[in-house]
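Missing here: one protein chain of the complex. Every other protein chain is in place.
First chain written, first letter: the chains are A and B, and each begins at residue 1.
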Amino acid sequence: MFAIDYYQQAESVAQAVALLAAEPGARLVAGGTDVLIRLREGRGDYARLVDINGLEELRGIGLADDGTLRIGALSTFRQVMASDDVRRLVPVVAEAVGTAGGPQLRNVATVGGNICNGAVSADSVGALLVHDAQLEIQGPEGRRRTPLQGFHTGPGRVALARDEVLVALHIRPRDYRGFGAAYYKYAMREAMDIATIGCTAAVRLEGEAIGELRLVFTVAAPTPVRCAHAEAAAAGRPLTAETLDAVAAAVAADVQPRTSWRARQDFRLHIIRTLAARVTRRAAERAGGKF
Amino acid sequence: MAVGKSVTRKDAAAKVTGRARYTDDLPMPGMRWACYVRSPIAHGRVVRIDTTAARRLAGVEAVFTFEDVPDRPFATAGHPYALNPDHADVADRRLLTGHVRYQGDEVAVVVARDRLTAEAAAARVAVDYEELPVVVTAEAALAEGAPALHPGGNRVNTLRFEAGGKVDEVLERADAVVESRYRTPIVQHCHLENHIAYAYMDDMAHIVVVTSTQIPHIVRRIVAEALELPLSRVKVIKPYIGGGFGNKQDVILEPMVAFLTLQLGGVPVKIDLSREECFTSTRTRHATVMRGRAAAGRDGSLAALDVEIFSNTGAYASHGHAIMGASCTKSCNLYPRTAVRFAATTHYANVPAAGAMRAYGSPQVIFGIECLVEEAARAVGMDPVAFRIRNVARRGDVNPLDGHELLTCGLVECLEEGRRRIDWDARRRACRNQDGDVRRGLGVACFSYGTGTYPSCVEIAGARLILNQDGTVHLQVGATEIGQGADTAFSQMVSETLGLDCDDVHVVSSQDTDVSPFDTGAYASRQTYMVAPAVRQAAEALKGKILAHAALMTGQAAANLDLRGGRIVFAGTPEEALLSLSDLALDAYYHKQRGAQLTAEASCKTMTNPASFGCTFVDLEVDIPLCRVTIREIFNVHDSGVIINPLMAEGQVHGGLAMAIGWALYEEMLIDEQNGRIYNGNLLDYKMPTFMDIPDLGCAFVQTREPTGGYGNKSLGEPPIITPAPAIRNAVWDATGVKVDEIPMTPKVLYRYFSGAGLL
Partner (left out) sequence: MRKTVSCTINGRAYTLSVDVRQSLLDMLRELGLTSVKEGCGVGECGACTVLVNGRAIDSCIYLAVWAHGKTIRTAEGEAADGRMSAVQQAYVDAGAVQCGFCTPGLIMTSTAFVERHRGRKVSRQEIRRAHAGNLCRCTGYETIIRAVEKCLGRQAEMPSDDGD
């Protein structure tokens, strides 16, 4: 039994928006794998719920005519992993959500929830950021689009008004074509864990060299970060150990790991450097490169 | 012949179909929920407590604070009563306290009609604390001027002994002396069923406690002591138990639920701890710090072991006063030709209370010893397996401390089997001169352990057998099935002695102290050994009665008859049935002139405590830049005497191995040394290994026949957890050249060691 004070089931996205607008302090519950845990922890700020769990309009994964991949926000991790389109076009997204929790969680947790809860450790976010995913959001004024890049504003915080609902994610062809990508979740266990450090890399080759590197770290700063310095260190460079060393050396300027009871800063930075090189290499190899 | 066969567990079908009922599956009409009010700070005194807001909440029936409970300290350790008052357990608990000693200590309790209301009311109890200085480590707790947690100070006790020679003299003239410091963490049992108990009164005087416990008869005594009631006014019922591992060899919730029902006119009151409460407010494994020295000769002899160890029992003693004594003395059987000296201090600190946990201190002590022995072997240039084979116990050795001869010991054979099975020499050669990022290594460690608690405690066990009308038998024991498979092993013993099929032996698995024979319960890997003589005596007595009745029915002399496969036969021609047991049973029950209900009962004390032995071999890989260990192969080889049920025995070994891998590489309760705050008291942040983290597990047995036991067996439940951690540590050393002297060897710890060694 959860200490729920207010509960409404939304019949549509529009109704969910209206309910959120009408009920101060109300929040969405989608898959429930965060919200219900917070409630169980005794968090009173999760006691007022608008339930969108049953909204079929928020599910579904498909391709638009221009090749843009659309992932409904209520798609579960399992649905993302099982989607042929995801596996074919952005396999790193399937790889990344496949590391979240365990099978039971992946059967109900939603990709939209993983983004909107603002978790610094969210497993889906790195993969979506290297593919520069765009968010489709519905509010009282209608729908808007905004890049995922910049959506996270701090630990547990995102740029979503309290009466807005994330509807879908879009990944454009220019952001997936020609890329090889990889995710490494560095955690203390191989399952049922949150990342100590998450590293996602996407590489597009130009001939024998790295044309473009997109590198994202999670749990390495107050929000997930794209690593501009490390990316610059790789651009146009050959597939060599020296290039990887340069990426590892440059990445320190992109991240702000901190000391907490979970891990010390120096340890985190060491892992970040190690992963920057290893995951970049794996992404390049997946793009067809050879070191 | 059922002993030695992998017969199917008695309760397997009940468990896979979900029909087995645990404490929470036995609801009662009108059950009340009780919820503790817990201290948010690790050390302090309550200066004000206001329950008004809690009492005002609809559905709240009562609130009790530390001022409302008996001011009578009691001990919680699940030990038999000690006739000698000098051996009494430490009585340092009250039902609630105004002097809080760890984050989570219990200052009040709320009773309500449902769980949500109880939790909401508990949150409304306002408490002001005067904060006191916090001590978390041995160093802080034992420092001059440290704040005392209990009236006698923070030192619970210090045990010292020397055996097998003068350690100082041996160290003086040894060819090589090695020295190191070792550290082991606080870990939690993580049985899947949390602590839960409820109590009600079934008349004006008697309290019934239903609880998830390993020790129903001890719970009965301690509840009576805590509430100052005659023992016979308390009845304890144990249903199916979802694991204990020592954490339920302690009396935790039972005195409180008994107190509450007594206060509330006998209504049923339940406490069902959350997982988070189970982490902080039940028991843990003692953290230890050890300083050890070992002396070795160039001839390959392990000449001396000198151990000084500090054991952190946390806020309350629980089993703390006994654990170091038990573990240090049990380790004396491992290298009986070596001079040994132990100095073990147990102390309080502002962390959750530590108590019994699988192998009762031996994993900590043996971790240090087997790290030292590894170092000693290397110091004299010997192979670690050969060095151990040269020095470990053999049959006929005499324990240097108590003078007992080892009547069985297969440890050398265990080490030889392990060496062969892992292809030690060849694989080790392949591990030389590595310089890549990922390096491979092999490790070994060995142990000795006891079987039961004699002579520290009484060893008593009871068994009752009843022949049913249909020719099957019911077995009642006082020993406790908690998942380890004890009931099934007992049924095999009955089957063996009585000549009945195992399926015809029904074991009463739930315990009721008003009805069950007396036994002190599941701990110290004692039950299969201690219950054996009682089962055997009862089975032999019942068989005598059955044959006597057969003689009445057939006119044959009982001495010429036997019982085989559920049939009465002539001893000389067992293939020919004279009479079926079911016909005999009907006659015994219902014949108007002869017979009776045929039953037999025995209660036996055991005054022997044979040592069991074994070892772990491991082959692993270390990714140095990522600071990660991957186990490629791991197995234990055990001498536990005769293996009663090979499949179940293997299960015990797997479980111990996995729990040990957690202890070695993953698990630790993280507590702030400054303020005693617990950071990771939940199953997400506390890293109990998942399916993905445990490799394939192996096991083998070297069977000996222990002559002191009813069926030749020795301890098995706890021992598998003892040696994997030092074996893994020794293999990490082998792989990387870095000696890691603490566990868990998490990436964070390995980072510190590898950085220090210049590997990163």
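Operating definition for what follows: contacts are C-beta pairs under 8 Å (C-beta built on N, C-alpha and C of every residue); 3 or more make two chains touch, one makes a residue touch a chain.
Here the structure is a predicted model, which means the values were calculated and not measured.
Only one of the listed residues, B:15, B:87, B:181 or B:395, touches the absent chain: B:15. Residue A:81 is the one among A:16, A:58 or A:81 that touches the chain missing from this view.
When the full complex is taken into account, the listed residue touching the unshown chain is B:697, out of B:118, B:406 or B:697. In the full complex, chain A makes contact with the omitted chain through residues 1-4, 7, 9, 29, 32-33, 36-37, 40-41, 51, 53-54, 78, 81-82, 98, 101-108, 190-192. Those residues of chain B that touch the chain absent from the view are 6, 8-9, 11-22, 24-25, 116, 189-194, 240-243, 245, 274-275, 482-485, 647-648, 650-651, 654-659, 682-684, 688, 690-692, 694, 696-697.
Here is the rule we use: only the chains that are shown with their structure count from here on.
Averaged C-alpha coordinates give centres for chain A and chain B that are 43 Å from one another. Across the complex, chain B is touched by residues 1, 3, 42, 102, 186, 188-194, 196, 261-264, 267, 270-271, 274 of chain A.
In the complex of the two chains, the chain B residues touching chain A come out as 114-116, 119-120, 123, 625-627, 666, 670, 672, 679-680, 683-685, 687, 689-693, 746-748, 751-752, 755, 760.
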